[in-house]
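The complex is shown incomplete by one protein chain, all other protein chains being positioned as in the whole.
== subunit A ==
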């Protein structure tokens, strides 16, 4: 959907960030740069839970009186429903505070346009694999604490299945709850397997933990910037051909999903304008 630019508004991208690995905030800055380049907003900023600037500092970064806050998160859950509203002092979809109007959109991961992004990533990582002979795994963390954290992933798996992309199977799997991604070879009945981590960043999960669970690494490796975990496709393991992708959030077009989420917000709450 073409985005009508908002030169008078600011976009605030909220990310998790990390005290251990700077790669985990790179996608947020990349998405911000891409949106600046597109000229979609008068200003674009990032703020984080674990890095600076903090969410509480965000208002001091912004000139505009109208701010769209987009959680660059995969699912609705603890962060989007508890931490971000608390830290940014948001009371609902729209809040007036600190002389500004704050609009709070849904997280990027739940937007329907994520489906296209996942499919594209799956095709890119395994250009030669015939979908009819391929199982596509969408992988999340899974905690058991919050049903919502797996919902976004289940939803995407269902949407891909319904999309007519032709994959023999599309399965959701998790690091820490059933169905476990570690059991991928038993879960998949096809000779080819494509695994796409449904995370924003190539943090520790997608380049250290999941490769070990998949059996393509013996033990957690170095930081992603020092490694080439994603360049060795395909892997021949457990009698199958395995293609492993980097996290979906590293996709440049995620910037479009951020804008889609803003457009959806306006369509839902600003129809009268």
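Definition applied: contacts are C-beta pairs under 8 Å (C-beta built on N, C-alpha and C of every residue); 3 or more make two chains touch, one makes a residue touch a chain; residues count from 1.
The criterion applied here is as follows: contacts and distances are computed from a predicted model.
Per the UniProt record, the absent chain's protein name among "Simple sugar transport system permease protein", "Hydrogenase expression/formation protein HypD", "Protein-export membrane protein SecF" or "DR2241 family protein" is "DR2241 family protein". Residue in contact with the omitted chain (choice from A:3, A:29 or A:269): A:29. Take subunit A: the residues that touch the chain left off the picture are 17-22, 29, 33, 45, 49-54, 56-58, 60-63, 78, 82-83, 86.
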